[in-house]
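Only a single protein chain was left out; the remaining protein chains are all shown in position.
What follows is subunit A.
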Amino acid sequence: MSFYETVLRLEQLPYETLWKQYGTEDVKRALLKERLDEHDLQALLSPAAASCLEEMAQRAQQLTRSHFGHVMQLFTPMYLADFCVNHCTYCSFSSIYDFPRKKLGPEELRQEASVIAASGFRHLLVLTGESRKESPTSYVKDCVKILREYFSSVSIEVNPLSIEEYRDLMEAGVDGLTLYQEVYHQETYRKLHIKGPKRVYRNRLDAPERGCQAGFRSVNIGALLGMYDWRQEAFFTAMHARYLQDKYPECEIGLSAPRFRPYLGEFNPDSEVTDRALVQIILAYRLFLPRAGITLSTREPATLRDHLVHLGITKMSAGVSTEVGGHTQTGGTPQFEISDSRNVQEITDMLIANNLQPVFKDWDILTGDPA
């Protein structure tokens, strides 16, 4: 059993008529329920829910505060390497672009780590492009061994790996996995991923499940919103999260709602995701999955982020660079343009002004030598 079987079932649904079946009464019924089912999720993502956003927000806010408190966990990404063998139409690291690629060596890594750690971060998300030659699992593992000296939690966002490789990285100190399907719609997936191992839809789709089986503490999934009809993509994402949560109750399943951002190339997404649509998606995620962490990235502009902190978000990135070595070096190529370029102090001040406690540390790496 894999989520792929669910994908095949969900693909058969008549989406053109399905979204229109729901009325505001269906949305209101969903808001009163304890455990929402597939149909409630569809109602929350339907056009009818657009007129119920305030009621949805009230309930989402209440659920978030009772389960997570008045706190916001902060983390920052670190790009280790930008070598990539894939050609994905929406990404600056795509193999078709000719720019000087780089990867951090041990000394550069230490410099980058100490600058980031000095700004207060204890939770780090490390990223690479996909290159078994330049940034294989062994490279990531060596980096993590160094990084755990500086951080109390290290998560990875790298190409899909096997259970054994995931276990290997866990032993080195990695505790969380982030892996976005990018697009759940198979035909669009094939259109966007032109060359390289990333073309294999199913290998990517099953990777979060392999992460759960390997025993990561947290697994974070998401669709890159804007690549295909957002209602359908959000629906598949939430169903994927529910599938993982039901099957692997010991793992914290989280979601992100990244919107497409400008990058090196000319590709323009098919389906515009307005701010209202983004809010509806985040609220639907929270109501459908009350305990799931929801991450908001610096892809979103500062003013919007400031409002979204009250709508179900539990984790935010700050002080972000999407370049390899972007905290200590210049001249790199960003993977995509960020919108919210505020530094850690500015984000901290914003959270405090919004009556939220910024949380920098929420875990201790327990692997390695016993205390």
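One rule holds in what follows: a residue touches a chain if its C-beta (ideal position, glycine included) is under 8 Å from a C-beta of that chain, and two chains touch if they have at least 3 such contacts; residues count from 1.
Definition applied: contacts and distances are computed from a predicted model.
One subunit of the complex is not drawn; among "Extracellular solute-binding protein", "Thiazole synthase", "Fe-S cluster assembly ATPase SufC" or "ABC transporter permease", its UniProt record names it "Thiazole synthase". Across the entire complex, the residue among A:18, A:53 or A:71 in touch with the chain not shown is A:71. When the full complex is taken into account, the listed residue touching the unshown chain is A:253, out of A:253, A:294 or A:324.
Screening A:109, A:224, A:239 or A:356 against the full complex identifies A:356 as the residue touching the chain left out. Against the chain not displayed here, subunit A makes contact via residues 65-71, 120, 122, 152, 217, 245-246, 249-253, 291, 352, 355-364, 366, 370-371.
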